[in-house]
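With one protein chain withheld, the remaining protein chains of the complex are depicted in position.
Then we have chain A:
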Amino acid sequence: MSLVTDSPVHSSSSDDFAAFLDAELDSKSSDSSPNEEGAKGEFDSDSSDSSTNEEAENDSDTENQRIKRSRVEKLENIEDPKRSTSNGSLEQNLGASSSKDACIHPGSFGDMCILCGQKLNEETGVTFGYIHKGLRLGNDEIMRLRNTDVKNLLCHKKLYLVLDLDHTLLNSTQLMHMTLEEEYLKSQIDSLQDVSNGSLFMLDFMHMMTKLRPFVRTFLKEASQMFEMYIYTMGDRAYALEMAKLLDPRREYFNARVISRDDGTQRNQKGLDIVLGQESAVLILDDTETAWTKHKDNLILMERYHFFASSCHQFGFNCKSLSELKSDESDSDGALASVLKVLRKIHHMFFDELVDNLDGRDVRQVLKTVRKDVLKGCKIVFSRVFPTQFQAENHHLWKMAEQLGATCSRELDPSVTHVVSQEAGTEKSRWALKNKKFLVHPRWIEAANYLWQRQPEENFCVNQPKNQ
């Protein structure tokens, strides 16, 4: 109600004054005109009388423009004598304005071109709000930056690594979702004063508790030697920045490379379009495959880290959570430790084993090769794993086994090494036992997939039917 009349009233003389200065400085910047002194005198003498000021402004404006135009024409004639005549005369006619239009406007900051400073009306290109508010880059500029950056990075023997937060590097819960059995955690939280050694944090102002995944500190330290790292989360910006503070208190690893859902270009999808890295040099660690439909070949799928009960429930597990069991993932032998080994192997192969030109190398191919080594030499037959009528070759376990380097078959023969089944009573399972072949649960394949290593078969036995 009070707002209606509480408006500023500008005095006209200072308005004109600002416009005058704008015009004056602008023209001075592009040519040091001989009447600079004169113009300055005018502007010093009157800032009080608006009518003369206006006149002076118009005068000096046209004057400057005339000088500027003639200069540009001259310059163009000198610089480009070979240009075809028709083109040249067109340029001359357009005068000063055409030389500005020649800018390709590679990107914008505060809706101004980052190259020529001109105000841009259209919003084009991709927003890079995670780097700085108001920054946008066009596709060509992104490409240019990627090209120069990847060369620089490869020279330093580094690749890009995009890291998801939740369930990959840490697990968070709302305080109100904590169970009674988790109450004890509240007395075990680490100080927020120096977070560099802690792993369990209470963020009262966000009503949250966060547990870092075991081994994460070592992981980040080691990985930062081989990769330029990004955080990319489906959480919002405030959350992403808080988590980055916990993981990287000294800001050694991520700098401003923290991307949140607020920055993405597509809903419920993560994309490498806002990562300034060449796709052939990017690896992704994430527990959600569906978030990366366009970049599956870059993805290393992580086994989900569920520490809190709310996280288990959210994913439909009705078992006790690690927190309720007062337990945790292994530090030296957990998911992050095993994936670090994989990253080292890929890094080594990429830089030390490949023989072709650095530019031509593709980390996605290396990832495929490393993956194909995991179950190399295994020949697998599935028994009652797929629903009847299901096209076996399309089942995700079949595909997974093949990606891990195993051969899958429908028929039993002496070369088969493993029968994968949930029951020991099936015909094929009995054949396996009789012929001293491995009989394993489907989880054996999934475990190999997450841990990047063939797992001991005896840990994945299939229950014997009771009547045997």
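Basically, contacts are C-beta pairs under 8 Å (C-beta built on N, C-alpha and C of every residue); 3 or more make two chains touch, one makes a residue touch a chain; residues count from 1.
Operating definition for what follows: contacts and distances are computed from a predicted model.
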Per UniProt record, name of the chain withheld from view ["THIF-type NAD/FAD binding fold domain-containing protein", "Ras-related protein Rab-2", "Conserved oligomeric Golgi complex subunit 4" or "DNA-directed RNA polymerase subunit"]: "DNA-directed RNA polymerase subunit"
Interface with the unshown chain - residue positions in chain A: 1-2, 5-11, 14-15, 17-18, 21-22, 25-26, 28-29, 106-107, 109-119, 128, 131-135, 137, 145, 148-149, 152-153, 156, 228, 251-252, 255-256, 276
